[in-house]
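Just one protein chain is left out here, and the rest sit where they should.
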Amino acid sequence: MADGKLTHFNEQGRARMVDVTDKDVTARAAVAETIVRMRPETLEAIRSGRVGKGDVLAVAQVAGIMAAKRTAEWIPMCHPLPLTGIDIQFREAGNDRLIIEATVKTTGKTGVEMEALTAVSAAALTVYDMCKAMQKDMEIGPTRLLRKTGGKSGDYARPSEQA
Amino acid sequence: MADGKLTHFNEQGRARMVDVTDKDVTARAAVAETIVRMRPETLEAIRSGRVGKGDVLAVAQVAGIMAAKRTAEWIPMCHPLPLTGIDIQFREAGNDRLIIEATVKTTGKTGVEMEALTAVSAAALTVYDMCKAMQKDMEIGPTRLLRKTGGKSGDYARPSEQA
Amino acid sequence: MADGKLTHFNEQGRARMVDVTDKDVTARAAVAETIVRMRPETLEAIRSGRVGKGDVLAVAQVAGIMAAKRTAEWIPMCHPLPLTGIDIQFREAGNDRLIIEATVKTTGKTGVEMEALTAVSAAALTVYDMCKAMQKDMEIGPTRLLRKTGGKSGDYARPSEQA
Amino acid sequence: MADGKLTHFNEQGRARMVDVTDKDVTARAAVAETIVRMRPETLEAIRSGRVGKGDVLAVAQVAGIMAAKRTAEWIPMCHPLPLTGIDIQFREAGNDRLIIEATVKTTGKTGVEMEALTAVSAAALTVYDMCKAMQKDMEIGPTRLLRKTGGKSGDYARPSEQA
Amino acid sequence: MADGKLTHFNEQGRARMVDVTDKDVTARAAVAETIVRMRPETLEAIRSGRVGKGDVLAVAQVAGIMAAKRTAEWIPMCHPLPLTGIDIQFREAGNDRLIIEATVKTTGKTGVEMEALTAVSAAALTVYDMCKAMQKDMEIGPTRLLRKTGGKSGDYARPSEQA
Partner (left out) sequence: MADGKLTHFNEQGRARMVDVTDKDVTARAAVAETIVRMRPETLEAIRSGRVGKGDVLAVAQVAGIMAAKRTAEWIPMCHPLPLTGIDIQFREAGNDRLIIEATVKTTGKTGVEMEALTAVSAAALTVYDMCKAMQKDMEIGPTRLLRKTGGKSGDYARPSEQA
């Protein structure tokens, strides 16, 4: 994959799950992030809801973790991997943005970028679902990979992450 | 839900799947959209790949449709619904953005916003997965609901969609 | 089923999913309960954890709801049903028992007893999982149906529930 | 986990799937048990049905095995594990109790207690499902871990199992 | 669909799940069949195993029923349907063929041909799996639809079935 070619296609030009049989089993990790943009009162409802009436983020957390474990069921060419750790963190940016960050780990033959991206996507969709009665025009994204480690192709970090 | 309160919590302040037993079964539809931002050469590879070597979007299309059908497995408080139609469309914006739009329909007691949002999310993640050997800093989003119809709460369209 | 025969077998003596095509679609509900028996300090850790460090029951709640929606995947002869409401409640009995109660509703052709029983079972197993580092000899049960309503066979309540 | 603390929570007090990346891959096994309490005539129907009309326990066996393989889909913080062996045994106690025992094995980084407990739970729920036309007040439990082997934390056996 | 065109593609030439929102909800049924061809001693082992050591067909029956319920997860453009009845029958033809027939019913907007075909496929694969230590060159097929009823397009029966 070093030459940057699309390698998900066989000689018939159809999709395949890339053969990683000969790759080494190594410890790998990936961190991804997304942002849910909403009105300040929606974010306030999520925040205060935690104490008083219910915890949107606790549900989103579980959703993200469970989705990550089943990433290979959602992403057709993604290899199934036995994940060894998943953590999801929430933080606010300003008064109208909820940042969701997921760290996923495995010991396996391929990386876990997709698992981390899937975790934050499912968590963000769950936040949307639980708050959509209040606000339907929330926006999710940008969803992006922050960094990854392990594997032969070496580590990766987004430019803004490399400082 | 007319008063905009968060209704996913029971009297113990814990999450529940909202009781919709008494709601009417009506035809419902929702349209959602997301955007995958990438380098022009990545978009060009997707585009040309269709003719020559393989069709990233065909795989993404299937991923989105299959994910939509299983939305209730991803989103914890989402009601399971027997979907009656799913369509996903792709178009380019400029030379560096791929727009993914999903239309989902059902005849049921709740809307299909989450199914449409899940469809575009899974399709976008699949595009990322199949192109990540070329480019790791693609970004997904904003993911958003464009419009919905059907159900007692009435139709909805994003402001920019109402013209 | 009025005569109490086992009706899950065909004329070859093998299991089948009973034909309910001709049954009426009606509103149905079921309530089930289980108990997790543990040491007082384990129950105390769950209780205090909610405020300080984490909420075992929030995770168990989500687990129960998600499992209920997929009951027909776990119980081979169980009909798939589009559930219209799921709620799970927790309460303590004495200082060493956690009671979990689930209410499940549908509008369909068969009852939702299995969905309610599955919900409390998954929630209880999740409590076990999250506390097993503290105590491995917790016990789950008795798991039982408290009552059901709707459907041709009439309502049911456990004797102790009928007062 | 040696100090018996709840370790399923991150520094935000939210649930995570515990990081086991650095744990050794070892052979592990767990045995769990549950009991289904029923009227003697129900147990008799199960027993005789095997010869004449159908085999409730054959279906329950398959249900338990299939559920064990998917434990990580039921139990949110449970690690996915490639199971290497699952066996389920049934025996009667007196004329009104069916005992279900599951043995689960893996070669992995975490134990299989949850898989064994899930197997007996799914098997018991299946027995309930297939006999509920005869008897609705059957009770499931106590569901409990009998013993486990493998892993750094050492072997475990319930006190009554240690003789 | 009366004109026999492929209707699973949208105007972009990509796959979609056909919109059946406006179709009537009617009772529908389908019957499909497959054949597993094996050596006489393999068939004999299956047959005698039922009495003595284990029941291959009981497991295959459960596999077929469970797979039918999840057909829409296997077949990308297949609509999810709440099945109302599933039955699977086995019979022998000569001393070397096992015939598997599945009848599936629903009350819905689309037919259940795929569910019946999926049921017999999963049952046949299970027979193969459980007997492959004895014989690896078993063959499955022809797998085919025998008849279907219900829905606007009218009933269908294979020519050989119409007598």
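Read from first to last, the chains carry the letters A, B, C, D and E; within each, the first residue is number 1.
Rule of thumb we're sticking to: a contact is a pair of C-beta atoms (placed from the backbone, for glycine too) under 8 Å apart; a residue touches a chain by one contact, two chains touch by 3 or more.
None of these values were measured; they are calculated from a predicted model.
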| item | value |
| --- | --- |
| Where the missing chain makes contact, among the chains that are shown | A, B, D, E |
| Selected residue (touches chain absent from view) among D:7, D:84 or D:135 | D:84 |
| Identified contact with the non-displayed chain, of B:59, B:81 or B:100 | B:59 |
| Absent chain, residues of chain B that touch it | 55, 58-59, 62-63, 66 |
| Those residues of chain D which, in the complete complex, touch the missing chain | 27, 57-58, 61-62, 65-66, 69-70, 82-90, 105-107 |
| Interface residues of chain A (partner: the chain not displayed) | 10, 12, 14-23, 72-73, 76-77, 79-82, 108-109 |
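Operating definition for what follows: only the chains that are shown with their structure count from here on.
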| item | value |
| --- | --- |
| Angular offset of chain B relative to chain C [C-alpha, multiple of 5 degrees] | 120 |
| Pair from A-C, B-C or A-B with over half of its contact pairs in common with C-E | B-C |
| Inter-chain centre distance, chain A versus chain D - centres from mean C-alpha coordinates, in Å | 31 |
| Residue list for chain A, restricted to those that touch at least two other chains | 55, 58-59, 62-63, 66, 70 |
| Arrangement of touching chains [line / ring / star / complete / other] | other |
| Contacting chain pairs - touch in the sense defined above | A-B, A-C, A-D, B-C, B-E, C-D, C-E, D-E |
